[in-house]
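A protein chain is absent from this complex, but the other protein chains hold their places.
Order as written gives the chain letters A and B; numbering starts at 1 within each chain.
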Amino acid sequence: MTTAHGIQSAAWLLIALPLLSAGVLLVAGRRADKWAHVVGAAVPVVLFGYAVMLFFSVKGEGNREINLHLYSWIPVAGFKVDAGLLIDPLSMVFVLLITGVGSLIHIYAVGYMAHDEGRRRFFGYFNYFIAVMLLLVLANSYLALYVGWEGVGLASYLLISFYYSRNIAATAGNKAFFANRVGDVGLSIAIMIMFAYVGSTSYADVLYGDTQLTKGVATAIGFMLLLGACGKSGQFPLQTWLPDAMEGPTPVSALIHAATMVTAGVYLIARSAPVFDVSQAARTAVVVVGAITLLYGCVCGCGQDDLKRVLAYSTVSQIGYMFLAVGLGPGVYAIGIIHLVGHGFFKAALFLSAGSVMHAMNDRIDMRRFGGLFRVMPITYGVFVCGYLAIIGFPLATGFWTKDKIIEAALDKGGTSGWVLGVVALAGAGLTAFYMTRALVMTFHGERRWEDDVHPHEASRSMTYPMIALGVLSLVGGYLLIFGGGLQHWLTPSVGPSVEEGVHTVSTLVLTAITLVVVALGVLGGWVAFGRKPVPISQPVGVSPVTTAARRNIYADAFNEMVLQRPGQWLSRALVYFDNRGVDGAVTGLAAGFGGGSARLKRTQTGFVRSYALSMLGGTIAVVAVLLAVRFQ
Amino acid sequence: MSAVGFAAGELTNGQVPLGEAVAFWILGPISLAGAIGMVLLRNAVHCALSLVATMMSLGMFYLIEQGPFLGLVQIIVYTGAIMILFLFVLMLIGRDASDSIIETLRGQRWAAALFGVGFALLVALSVGRAFKGSKPADLNTTETNAGGQNVNSIAALLFTKYLFAFELTSALLIIAAVGAMVLAHVERDGPKPTQKSIARERIRSGRPQPLPGPGVLSSGNSIGTPALLPDGSISHESVMASTPGLRELPAANHSANADDIR
Partner (left out) sequence: MTPTYYLVLSAALFTIGAVGVLVRRNAIVVFMCVELMLNAVNLSLVTFARVNGSLDGQIMAFFVMVVAAAEVVIGLAIIMSIFRTRRSASVDDANLLKY
């Protein structure tokens, strides 16, 4: 751990600058409408430039963790929290991802939101998101991380319900907010446990400090951190908000709900690796959650007709892969992070092209009314195909390098669990290929099922250029990341050394072949099911139970409604009843009693002096009588 | 002192002197009658007069009980000055404002009578019990009384032992005088009327000349006697509106007009 010097000392600008621009854009009001998008898009580009310089300023293996003390944040007797930034390989990767992909999506949003009245507000929120997201990854303590964590929750809420006049968007925002609350409570409890047992929340003290966490405490912290991560990353059982979050503008879906914010859970677990190293139970939980979510997302993705929702479930499932990776333990963290970065590239590319399609189709997103778009939107089609190849793990595309590593690592875990996890990951790969093929075919191929009033066209250059950049990154990014073990090696100071090339359960070559066969089967299945015969304009009825379940996201919403919402409503109704009748009854009854009593009592105040005099005389007689009784008893 | 000696006589066997007893049995009923009369009489002036009778009797009692200073103060200041003040105010606000017979507060009289009897019994009983067997002292012979010079003794006490209280009463009296002035004072609403405004008002009223005086007739010249107009009819303006009735009518003819008035 070294202290910051030179250019590194200005790292706080990463947070301050976008925060400042967000404040300016939101406060300036309508007079900023003309230039708001320029400022809003320029800020992340500047930040990216600075982040690159910061990246190259870090030299030497021993000096990759840089602590930048800012100021003493909460100095209370016996308890001291310093505000500071931690610039290490892990946070650096995230900073580059956030600012890089963020810049591209900001530029894309300039075109995408060009005709939207709320563009200034949008860029204000977007810049605010960049600020708090960077705070989240750069914080050097859990408490500062928590500030960023809540900040991105707010940004997510604001941007999901960006079209707040639409009921469905407002509801989706609330849903995301509530689900995130559940997770955030977990994170806050974890922080409190840290206070209680370590007396500090900084990474240095909690993770690498003198206080050794006992297994029980580590398990408690681990589970609570996992709960927080599940909420933020849309993992089982808090996954239901993420698909609904697609009600926000597409750049939001791309940046926040695909590339960066939802991966914060993965970051949290990778960052807290030492905690999970101590507690095997927490680690197992992470793996289980990842595996379940992985399959869940794939299955649900197969049943959706809304292109963005398909991509959202794909996000859910891909983050499941990442959880699986970071849950597998030392040596696999880096693979999870690499998949995260690659996923950031190709999922952003997919979302941006989906946004481009939406833009062309008058904001309609039902894939059953698409079809045959590849001729009129070649660039969008090309980018989508790049993302498609990357996500299904086509040889040499990003997914091929990153996802296959995770499958390999799962199998290498050994034992029955290793086989189970490996097969699940493999099945996920096949299903991914299936639903992505379905989406590709239904959107871009087949006959045109457009509605009458749409006239699709390619979007403006401010949208296509970022798309092309991300498409290219989707294809080659994975290779660049994995090249010579570069990123794995680079991440070592943060998450430990990568797994040694050693004995594999199944040799790499064979596994690659098997994976490719599974993926090919998935692609073929998708092509056979949807590419060879016309796609009906409306959802077919009388389908198999599996399809119905997939359409209804395996009844997760229904489960939540039945198990959580309904009893909650019953409880609140009962409480309202009790409050109205019981509490209010007691209060109003008492008040009415006193009111009625005093209304009668006040009748004695007749205003006649003689009445008062009479009662005075009566009182005097009483007093005299009592005195005499005492005196002459 | 002669005044004391006149009433007291010699104390015999713990009893007051015979002369005092006789005076008590005469004055006591008078004072009680005065008090009861004050409560029962409807006319406020009569009430005041019967209260005067009671107060006079009490003054006599003070004289008899070897308190000549208090007795004279009671008669001169209390009965003489304060009661006259009462009568002044009574005249000022209307002596005819006598109470109506009907009691407006339900049960007030019964309750008052009941409480009164109860209170009287209670106090009389307790006082009688407390002072049973008490003997009157001869204030003329006690040392505290400085040899029977009542006025001197009271003055000595007032200016020594009770000096502070005495000073306080002087302050109290001054405050009371100022307070009475403040309470009785009336602020003028408009500007002070000038000679000019009064004259203008008079012309405007339609009657610049003064009201006609009362009738001065052979049958009578009271202010209640109306003047007669040239046509022989009665001038209503010549008598005060508050005059209860025309006590003396001119014995002249014009009885028809007189009947109108009546």
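Side notes on the structure shown:
Note that in this section a residue touches a chain if its C-beta (ideal position, glycine included) is under 8 Å from a C-beta of that chain, and two chains touch if they have at least 3 such contacts.
None of these values were measured; they are calculated from a predicted model.
Across the entire complex, the residue among B:I26, B:A113, B:A199 or B:V216 in touch with the chain not shown is B:A113. Seen from subunit A, the chain kept out of the figure touches residues 602-603, 605-610, 613-614, 617. Mapped onto subunit B, contacts with the missing chain fall at residues 14-16, 20-21, 24, 28, 31-32, 35-36, 38-39, 44, 47-48, 51, 54-55, 58, 61-62, 65-67, 69-70, 73-74, 77-78, 82, 85-86, 89-90, 92-94, 97-100, 103-105, 108-109, 111-113, 115-117, 119-120, 123-124, 127-128, 131-139, 142, 144-145, 150, 153-154, 157-158, 161-162, 165, 169, 172-173, 175-177, 179-180, 183-184, 186.
Assume only the chains that are shown with their structure count from here on.
Taking the mean of the C-alpha atoms as each chain's centre, subunit A and subunit B sit 98 Å apart.
Against subunit A, in their complex, subunit B makes its touches with residues 105, 108, 111-112, 115, 118-119, 122-123, 126, 129. The part of subunit A that touches subunit B in the complex is made up of residues 606, 608, 610-611, 614, 617-618, 620-621, 624-625, 628, 631-632.
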